[in-house]
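A single protein chain has been removed from this complex, and every other one stays in its place.
Lettered A and B in written order, each chain numbered from 1.
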Amino acid sequence: MAPAGPRSGDAIFASAERVNAELFTLTYGAIVRQLLTDLEEVEEVNKQLDQMGYNIGIRLVDEFLAKSNVSRCIDFKETAEVIAKVGFKMFLGVTASVTNWDADGTCCSIVLEDNPLVDFVELPDTCQGLYYCNVLSGVIRGALEMVSMKTEVTWARDMLRGDDAFELQVKLLKQVPEEYPYKDDE
Amino acid sequence: MGREVSESCVDSLLTELVSTYSTRFYANKPDLAAHSIEAIGYQVGLQLSERYTMDRPRFSDHLEAIKFICKDFWSELFKKQIDNLKTNHRGTFVLQDSRFRWLSRVSIDPSENGDVSEDNPAGVAENKASLVTKMHLNFPCGIIRGALSNLGIPCAVSADISNLPACSFVVRIKV
C-alpha cells in the first residue's frame, strides 16, 4: 500500500475552490425553512434533511477520496479520524474531533465546536424537535456506506438546543468486506 | 468574518435541493417544485442584499441598484461580474453572464431524471436535461428577485439559456 498518508485537510481546503460561507449558510437555512413550510411536520423535515445529506454523502465521497489520498481499506477507527480531521476541514473549513470510543471500537463521537451551518440561526420555540444540522448525519452515513461501512448516526449534543458543542454519535453496524479492489491507478 | 467553505458544498447542496424537489417531492408537479426552489432563492437574496448593502450609500434609482447586482453582488457570489447589461428603458433589464458558474458546476445526474431506455433516444434525454437546468435556474432567479425586492424594486425574474453556457436573467420591474 502506498505509504503516502492522507493529506491534511488544511492543505486541501487551501487549494480548493472556495466560496463565501454566507451563501452556503443562508441557502441551507432557507432550505430548512422551506421544508418546514412544505412538509409541516418537524419529524418529516428531520428525515428529509438526513436523506438529502445521505445523497450528498454518496456523491461527495469520490471527491473526498480523490483529494485526500485516503486509502479505501482502512478500519473504522481510522476512518472516523479521517472524516473528522480531513473531511470536515476540506469541505466546511472547520475541524472536528473524535472521542468517546466504546470498548470494541465500533462506536464513537464526532464533536464539532464550530459549525458554519448555524451562523445566525436561532431555533424558534415551534421547532424544538428539529435537528437543524441533520444533513450532516446523512452525509456521514452516505459517505461511509460508499466505503462499505453501514452506520447509524445520531445527535448526542446540539448547540442550537443549548449544548456546548455539536456531537454526532456514529455507530458501526456492519462492515461489508470489499468485493473488488478500488481502481489502483493513482 | 470572511468565513469560507469549499465550493463543492454549495454545488452539492443545490444539486440535491433541485433533485429533492423535482424528483422526490413533486415529480409530477414541476410548477410546485419550481415555486419552492424559487422561494428558497428569494429568501437567500433578501438576506444577502441586506448583508451586502450594509456599508454603502443608498441607491438613488433602479439602475443604480441593478448595477449593484451586476457588479458587487454577483462578484460576491460568483467571483465575476455580469458581462452584459441591457435595458429597454421601460422597466426591463437583461443581465447576461457569459459563463454562468452554476450551470457549469452543478451536476445534473441523469439517473435521477428519468430513465433513458433504448427507445428513448438522446433527444429526449437532452430535453430532460434542459428541464433540469431550467429547474436549477429557479434558484438564482429567486435570489435576484429577493435582492431587488428588498431594495425596494418589486419585479419578476426569468432565465434564458438559449445561448449556453451563457445565461441571461430577465428582470421585469413591476409598476
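A few notes on this one:
FYI, a contact is a pair of C-beta atoms (placed from the backbone, for glycine too) under 8 Å apart; a residue touches a chain by one contact, two chains touch by 3 or more.
The criterion applied here is as follows: contacts and distances are computed from a predicted model.
Taking the options "RING-type domain-containing protein", "Cytochrome b-c1 complex subunit Rieske, mitochondrial", "tRNA-specific adenosine deaminase 2" or "Trafficking protein particle complex subunit 2-like protein" in turn, only "Trafficking protein particle complex subunit 2-like protein" matches the UniProt protein name of the chain that is not displayed. Summary of contacts with the chain left out: across B:Leu46, B:Ile66, B:Ile82 or B:Leu95, the touching residue is B:Leu46. From the set B:Ser60, B:Asn88 or B:Ser162, the residue in touch with the chain omitted from the display is B:Ser60, counting the whole complex.
Take chain B: the residues that touch the chain left off the picture are 43, 46-47, 49-51, 53-54, 56-60, 150-152.
Take chain A: the residues that touch the chain left off the picture are 22, 26, 28-30, 32-33, 119-124, 127.
Heads up, the rule we're going with is that only the chains that are shown with their structure count from here on.
Averaged C-alpha coordinates put the centre of chain A at 27 Å from the centre of chain B. The touching residues of chain A, when paired with chain B in their complex, are 13, 16-24, 26-31, 33-34, 37-38, 48, 51-52, 55-56, 59-60, 63, 90-93, 116, 119.
Within the complex formed with chain A, the residues of chain B that make contact are 3-10, 12-17, 19-20, 24-25, 36, 39-41, 43-44, 47-48, 51, 76-77, 107, 109.
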